[in-house]
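Accompanying notes for the structure given below.
Part of the complex only, each chain left as placed.
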């Protein structure tokens, strides 16, 4: 998907140019994993023309395998992003109806070939939300993944402009049984499955740890999910957020430290968390270490322009180790 | 429609930002006329969100009446433009399927109100080519315009990626009887109506005056068009073109001088010609003066970035009067 | 007036380019009101050349009626703005001596025609401060406005580089009797009329509510002003300000909430407050609602580059309603 954002803090109506970058839930995760030195492939469909090629090049640049970025259809999805400041919120306008991926057919994806050397399959709730045959394609992928013994992760990523809560709940409920690791922000579980974190006030801070544990337990109870990770964002202003996360597995909750972040660009924060978690699990970190890594990784994402999290394992580890003072590295 | 082009001569695959501007056949004509001090309104439909607002603002900025830029639908059409140089051609990628205007319904347009104080109605062949109810909407507009005594002009503007020659021929043939002034480039008449300028070699130069007269006569014979204007472009390279035009009316052909142009941006050249011609006819210029004005106006367009022709009547007249040496105006 | 500012945080001596925008006290108010869907016209005089045209276009772009932007004189006023950061203050250098508006003559303004469909007339103390016949022109406008039953508002906007306190006091005292709504910042009333807010320390915070009430009462007592609005800025640093306001009317003081703002660009903050207040009064909001709207509107201005406040009524209302956390709007 092409991201177009005005330079700096300009509003849309002030823009005479847009920065262009290429993004998307799964794409962002793939770039992040490639940055960690993992072998990551991005599976999608983009048009044959040059704008589609730009999307391919953007993935290649960061070392993502683009063999399975199929070519066809007529347009690349677009989203417009305006950066907020202080009391003015950021704005995102999606324009992806009719994009190449939404016209994809199940038979175009040879999952057995795609998954040949794979250990993990990750998708987000945005993909089935795009409609067409995408719920079926996701289901095919999940089945093939499980058949071949891959771990499956899903970021619920509910987007109200893409589908209703009812549709989301129905479709995601079909996919969840295949999911080993479920990632959710502080609202997704409620939006999609009506599973609620009691007593928390997302807008105002003061997050309720017990509530999140309860959400994780409900998800696990309903779908048998092995691991549930929930990101906890407190928006103090468009510039300043608190950011932390919880990992629930083996009947136990692991909370990361909370970072107070002075934001450069918060879009893609959730995706960078997902990538950090996948890395942690694949590297067989202990749960506390995995959630700490994922949270530190996604903390750093907030300091980076555009959607993708361009940090190395060493940089994340330095933050995990407590080096959060931003002293110059010479 | 949002135009996105890389800065300068960058190719799409090199771009990390796009210049944004707002354009389209009829929009370009409206801006040009407003620059000449005429009262010009642009009738279309754009989404309610901020990107739609940007399109409205772009028209307002140059003094176009935006009362009839209806709001609704979900996306603004986009086109990507890459500037060619020397032997490398410019490239244009359209992405306008599903744009707000393509979802418009005939009953949304109150032509009697729209045309209340109008003297002229202009449209291009691109609009019905976009499909949906647009052929019907164009027909409604043509009928209402003729009923109220407006002059109607049409730029054939054939785009092969939008419709087949057969579809274009069929639809445009329905609209042409209402058209008083038909504008065509050196290829449109053949593409749309299979009316051919004999013996000309568009790619290589050496345009055949007699052939163009014959095209105009055939158009007139078939549709009763009062005036036919044909633009004559000789592409020497992506940077250098010869540019001239012919106006055929009252049984006589009037040829403009030919300009050798060192190009800044040639997109919108045809639209600026149309606007110049409309201005000339509305100002009741003699045919030779009208075609000279339209050609000089569109010559200047080629020296201006983006689609719209930002020149004044005085500037065009100075070129018509022979001031073509580009000496500094202090 | 043309605003020229270096990009980002560059100092003047580092700049190799300037961002250009078009601004001014009354212009800023007009744009803001047009953004709220009101019909707003800007009355001024700008040169006939292209830089004057740029000023006209900038107003048209945002929907302001430019019929009464008269053309003539030889130069557009300029101001240079350098953005401060942390302990380094912003700097503004004015260059408007001899600008077209300063050479305007009273007889050029047909106030009866200008005010034909108007409900409100707003001006700022900067306009008479520019000298020439401008005090007389303001007086003419005030008289014509009152004669036709318009509400008149004035932002005192004292600028010590434009005139002495004595001159300001004398001229403004002539105009104030026509003013229904007086807007002042925490210093203007003292600078212009020697009316003092007791015991407040503007530089250091700790504003004294009672003091401001007393200022409003004194203004009201001296000039019979119906409404007095005072903006209250606490400068913590060039990046961070507290911002609130008081509206005094019908013998009662209404204080807005105070916003802690992380600043993008604070120039035009006062103008955006004025526009918000005018909107509130024209919409017949209750005083508390009006001051809340005006303060929220101007809070948002601080997050927007350049002078004009590009926000909609919906966006202001969302902040008034307490949505100040800057969460992304998708």
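A few notes on this one:
Order as written gives the chain letters A, B and C; numbering starts at 1 within each chain.
Note that in this section a residue touches a chain if its C-beta (ideal position, glycine included) is under 8 Å from a C-beta of that chain, and two chains touch if they have at least 3 such contacts.
What you see is a predicted model; the values in this text were computed from it and never measured.
Of 6 total copies in the complete assembly of this structure file, 3 are presented in place.
Here is the rule we go by: only the chains that are shown with their structure count from here on.
In this structure chain A contacts its sequence twin chain B using mostly the same residue numbers, the overlap exceeding half. Note on chain A versus chain C: their Cα superposition corresponds to a rotation of 120 degrees, in steps of 5. Chain geometry summary: the mean Cα position of chain A and that of chain B are 44 Å apart. Under the contact definition stated at the top, the residues of chain C that touch 2 or more other chains are 62. Residue ranges on chain A touching chain B, taken from their complex, read 4, 7, 11-13, 15-21, 49-51, 53-54, 57, 74-76, 78, 80, 82, 91, 93, 95, 97-98. Considering their complex, residues 57-58, 60-63 of chain C touch chain B.
Interface residues of chain C, counted against chain A in their complex, comprise 8, 62, 259, 261-264, 296, 299-300, 302-306, 310-311, 315, 319, 323-330.
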